[in-house]
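Right, chain A next:
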Amino acid sequence: MTQPVTQLTTQPMHPLLEIRGLRKQFGTLDVLKGVDLALNQREVVSVIGSSGSGKTTLLRCVNLLEEFQGGEIVLDGESIGYRVSDGRRHRLRDRELSRQRSMTGMVFQSFNLFPHLSAAGNVMLGLRKVRRMARDEARAIAEKWLARVGLAARADHYPSQLSGGQQQRVAIARALAMDPKLVLLDEVTSALDPELVQEVLNTVKSIADDGATLLIVTHEMRFARDVSNRVVFMEQGQIVEDGPPSEIFGNPRSQRLAEFLRNTRT
Partner candidate 1 sequence: MGYSLHFGAIWASFDRLLFGLALGLGLAAAAVLVGTIIGLLAAFASVGPSRIGRLVAGTYVTLIRNLPLLVLVLLVYFALPQAGIRLDKYESFIGALALYSGAYLTEVFRGGLLSVPKGVVEAGRSIGLTRFQTGLWVTAPIMLRNALPSLGNTFIGMFKDSSIAAAIAIPELTFEARKINVDTFRVVETWLVASALYVATCFAIASLLRGLERRFPKF
Partner candidate 2 sequence: MELFLDQVWTARWPLWDGFLLTIEIAAAAIACGTLLGCLVGIQLVFAPTLIRLPFRIYVDVMRGTPLLVLILAAFYIPSVVGLNLSATQAGIVALALFAGAHIGELLRGALQSIPPGQSEAARSIGLTFPQMLAYVLLPQALRSALPPWINTGVELIKGSSLLSMIGVGELLLKTQEVIGRTFMTIEFYVFAGVLYLVTNILLDQLGKTVERRVGGHL
């Protein structure tokens, strides 16, 4: 496939995603304590860490599903989620937020397919209502992406008729069809039966190979090593280490990462 999977940024010298000093609290609990992360176009970055480290929250902030109290997220040069006027920070309005959300794609741990729509319908909904495409055009694109994830034959099946792995692949197609600048994957195989995990990992690898820009939260260490350009280790709301897979897995610099890797080895 020669065409890039995710959109080309208009400013190739800029990182596609810049997270600066991100802070988030849930009530009185500090979940993200100043996270800095940059992602370049066509980069695949995996985020690892124990549960409670804030990895999922990080993703949900980028996707604007969560609010954040401090710091900034800049997507392709645009600061998302908030605007500053008179020195005060305001959350953007629903319409603006929705537009910004359509620039990122998200694949959830529990798939979250729309149960009342077929596979094609799931992929088409965003195309028709957000991109305002005509039905035929949307259908053609949906079929293309379903074929891309290997589910062309199931376009008219409903989620209840699909296996977990198939549902997750439809979810991937749904995210990609929106032509996002970056795709966020939140533990996309954690809710799957073991024998279904590989088909999803293969799909993710294949879109990574096509040049997609991905930010992946995962427990699958071998997969993270295989598919990523960089791996980031988070603990207690902060990034502790950030480097290429060979460094992170082969030569952990911090005590905490070493311990984490020890504990996750089966």
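Quick note on selection: all candidates are chains of the complex that A comes from, given by their letters.
Points worth noting:
The working rule: contacts are C-beta pairs under 8 Å (C-beta built on N, C-alpha and C of every residue); 3 or more make two chains touch, one makes a residue touch a chain; residues count from 1.
Please read all numbers here as calculations on a predicted model, not as lab measurements.
Evaluated over the candidates 1 or 2, chain A touches in this complex the candidate numbered 1. If you check the complex, the residues on chain A that touch candidate 1 are 63, 65, 94-95, 98-99, 101-106, 108, 110, 112-116, 125-126, 129-130, 171, 174-175, 178.
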